[in-house]
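Just one protein chain is left out here, and the rest sit where they should.
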Amino acid sequence: MTTTLLKLAFAGIRSRRLASGLTVLIASAAAAAIVLALEVGATGRDPWQRTFDAAHGAHVLALVDSQAEARRIATLPGVAERDEPLPSALATVASGGDDLLRLTGLRARTRVNAPVRTEGAAPPADGVVIERSFGEALGLRVGDTLRLAGRPIALPVVGTAISPSQPRYPRSKPGLAWVTRAMLERIEPDRRRWSWTAAIRLTDPAAASAFAASLPPGAGDVQTWQDQRAAALLDAQPAQLILTTYTIVLLIVVFAVVAILVGARAAAQHREIGLLKAVGLTPRQITAMFAIESAALGLIATVIGFTVGALLAPTLAAPSAETLLGSPAPAPSAWHLLAAGGPILLVLLAGVRSSTRRSTRFSALHAIQSGARPPTPRSRLARAVARVPLPLALSLGVKDLLAERRRALRLGGAIALTGAAIVFALSMQASLDARPAGEPSDVTDELPVLVYTLDVVLLAITATTLVAVALLSVRERIRDYGVLKTIGLTPRQIASSLVGAHAAVALLAALVAIPAGLGLYRIVYAIAGGDNADLVLAPWWSLALVPIGAPLFVAAVTGLPARLASRIPAADAVRYE
Amino acid sequence: MRDHFLALLAGEGGYGYELKQALEQTFGELLPALNAGQIYSTLARLERDGLVVGESVEGDSRRKRVYELTDAGRSALARWIEAPVPGTRLKDEFFMKLVVVTSAGLAEPRALIEAQRREYLQSLRDLDALLAANGKGVAAELLVEGAVLHAKADLEWLDLIEQRLTLAEEDT
Partner (left out) sequence: MTYVLEARGLAKTYDTGGAEVLALRGVDLAVERGEFLAIMGPSGSGKSTLLNLLAGLDRPTAGEVRLDGDRIDRLSETELARLRRRKIGFVFQFFNLVPNLSVLENVELPLLLSGRGRKQARASAVELLSELGVGDKRAVAPALLSGGQQQRVALARALANTPGIVLGDEPTGNLDSAAAREVLALLRAARERGRTLLVVTHDARVAAAADRVVTLRDGLVSDETELEPARPVALPFESAERP
């Protein structure tokens, strides 16, 4: 029986190319999102390690108030290597904003936690060497002049460098820069305002947390190398968060779409399934046949998604790699493939199961004789809607849609999720617009691009799903449309019944999408550690685009299938089997 | 009608006039009323053939004879009951007419067929009207339904004949 099932499954795939293609498309998108979410974080790990090694990084980094304290820390047991404690002072950049800069004064090249030169001169140098992400954020390049507020000092920027202990500015403030000891004394003559950094390497790196814990509390700011790494990788967090959110959204849409497609397939092949049952297949085996088919599509989709995700990951990770050495390299692993494939297959199979339950439990004889699946009894929702006075064409279309209640709900769900994603993007855009000009914010420029791209992908998927489902509906209704034409419905009325009903669903879905999208944005913002006071949601006039745009969008997309429906020749249609 | 008489006489013997009543009761409108003469002549023939035997009984009228089945009569009756009515009816008035008239070249076959079709359709109409009129017994209804079905079959046969004619014409 298994061979038969396999053969049947693959024959099924070939014959339903559109449906199969759509399934693969959307499952690939979900798989790519999963892979990206996993990899964006992973691409950070190796470069950080490289940076740390290049800098001969500090296992423990302590920022304290006095030189004596710093010396004491450096001489605690367990310390393998240490440098002279380094002085540093805070200053504000004279650009009108409140960009704070910590200037570290070096007398000579340090051994532990040395800044890694990326451009120009290495510290210490005449002038200032700024940390790379700080320079990017403020638009400072080698050759520019850095002025400090409140002090008549102009520092020529002679180079850029990175440090494993410094996450990306402005995520991590203050910024970092290196000057000579002499220059530091000029910038901040009051030594009491200096802080001292002790950079230590331990004999046992793993004991870093214990070492840090052993220091008296209140001594100052203490970071272990694990802390540094986590902070660096935190840059990838917003992107990961967004990707995770969209992954969930995409997986739900996958479920809905697969359920719709498989359900429609099963209904169309009612008679064939009846024949299979007559031959001896059990309902479970029939479900298994559909499941194998979907699983095969899911595997293809996972591979595609994995490839796409692996290719795109470096681009996404680039911003977070500004503080790290080397270009981010894709770090795909078999585990990522599994992590992507697992949820995809689960969701696909769940979709199949949910939609074939009804389709496999019926009398085989009845199916063979009548050919068509008996209509579902009218739901309460449908009966309630039937009482609403709607224009005739719209009322017919809505009744048609509600005849397949689950399909309508799933379609509405997919539209609502897409709408929510758009609301999410609008809120993000509003946050970006709300920040004062010139001030770099937590939300970097790459994130909106990511979100918009994902939204476009989601829109494309929803549009394709709409077309596919509308075409399916039309095919199922050929005879009915012919009969309606005979009774006297004009082609335009038939088209508008289809378009109108879908637009109505879109309107309802859009209204659901707004609170859903805003809620989603709130949650993601909170997880990303944003301050609630700073939370900016999309303004009402941009939100209004959603309930206006969704029906229009859906109407435009279903226009083509509706046109086909209106062209059905009545004379042939009424005799269609 | 002889076998039907035998069947009616099968139980006990009967008088001639009792037979008349029995006939009317059994067949009702399906039969025209037979007059006494026809009944007695049939009985006489049956007696002559040795299937029934009549016994004069003293009574008011000279005609009162009681008739009874003989053994021969009983076996003839039994055979008649067992044997189904012949199914193959290779006799059709219209067909004979069609064959003879067209072979003699007296008329076009199509014209005959069309006229006959009209007749069958009209008959159907008449029979349907009869059915629609109430007050008939079940037997009468069934009889008319039977005639309707025969008429439908005859119409089909006409179609077949016409089709074959067309084919024959195309071949020549």
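For reference, chains read A and B in written order, and residue numbers begin at 1 within each chain.
Criterion: contacts are C-beta pairs under 8 Å (C-beta built on N, C-alpha and C of every residue); 3 or more make two chains touch, one makes a residue touch a chain.
Because the structure is predicted, anything quoted here is derived from the model rather than measured.
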item: Selected from A:84, A:99, A:400 or A:455 as touching the chain missing from the view; value: A:400
item: In chain B, positions touching the absent partner; value: 1-2, 27, 29-32, 34, 38, 42, 114, 117-118, 120-122, 124-130, 140, 143-144, 148, 151-152, 155-156, 159, 163, 166
item: Absent chain, residues of chain A that touch it; value: 374-375, 377-378, 386, 389, 392, 399-400, 403, 479-480, 483-493, 569-571, 574-575
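The rule we apply is simple: only the chains that are shown with their structure count from here on.
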item: Between chain B and chain A, distance of the C-alpha-averaged centres to the nearest whole Å; value: 91
